[in-house]
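Apart from one protein chain that is not included, each protein chain of the complex appears where it belongs.
Each chain carries a letter (A and B) given by its place in the written order, and its residues are counted from 1.
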Amino acid sequence: MKQRLERATGQHPGDSPIIKTSVRLLVPFVQLFGLYVIVHGHYSPGGGFQGGVALGASFILLALAYDLKTSIRHFSEGANAVLANTGALIYTGVAALCAVMGGLFLDYSALDKLIPLGPIEWRSFGIFLVEVGVGLAVMSIMVSLFWDISSGGEMDEGL
Amino acid sequence: MIWQLDLLILLLVVVCALATITVKDLLSATIIFGVYSFLMCLLWAEMGAVDVAFTEATVGAGISTVLFIAAILRTNRRSKD
Partner (left out) sequence: MKALALIATVITGILLLYGTRDFPAWGDPQSPANRHLSPYYIENAVAETHVPNVVTAVLGDYRGYDTMFETVVIFCAGMAVASVLRRNKS
């Protein structure tokens, strides 16, 4: 599609220095906001899902303003697959670890036997661990969905 | 809850939903669907469900619009019916 448009109009579509510069300035702040939403989920609206989507949107913004290659160079295909699996594994792993340590499945206070912080503190910290897992999984899944759909699975030229 | 604002947003939601399924151009339908998501986000925020409003704004208006546009560019812009 991009090549067809390029041949028709004689110029790269969306190839504007204004868009590129503003996106380059904007992406670090979007990522910082995503991390803030994940970490500050205990005190303000937000959490793993919303923060993960914001982090994924920053990479999608990069792919929209530059091209798919730039996005893949900043967030490689292998790292994407590893992070998606790690995120899902952190959640289920923490849940299973609770069961292994003698509590119920997903009962974070059982982790007190592993590192003694107090059962109530562990319930707070367990929620944080789980939110980080959700954030990692959602971020990489969103980016990989965009890569696959926009390039038709070829991963060479995007939108 | 301001009921006048509520009524206005709900009317616009219905208008956007009808426009999304009647418009022939799928790209326009996608953009109208994004507007629908933002109106729903306003409605959630107005009802006090800030978490849901946040999710609606990021997923409904942000990611899903981009994914729809990517899918349209890979397939066909005109709808058959």
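Quick note on the criterion: a contact is a pair of C-beta atoms (placed from the backbone, for glycine too) under 8 Å apart; a residue touches a chain by one contact, two chains touch by 3 or more.
Keep in mind that this is a model prediction, so the values were computed, not measured.
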Touch list for subunit A against the chain that is not drawn | 41-45, 47, 49, 84, 87-88, 91-92, 95, 106, 108, 120-121, 123-124, 126-127, 130-131, 133-134, 137-138, 140-141, 144-145, 148-149, 152-155
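Simple rule for what comes next: only the chains that are shown with their structure count from here on.
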In whole angstrom, how far does the Cα centroid of subunit A sit from the Cα centroid of subunit B?
-> 23
Of all residues in subunit A, which touch subunit B in the complex?
-> 1, 37, 45-47, 49-50, 53-54, 56-57, 60, 64, 142, 145-146, 149-150, 152, 158-159
Considering the complex alone, what residue numbers of subunit B touch subunit A?
-> 50-51, 54-55, 58-59, 62-63, 66-67, 69-71, 73-74
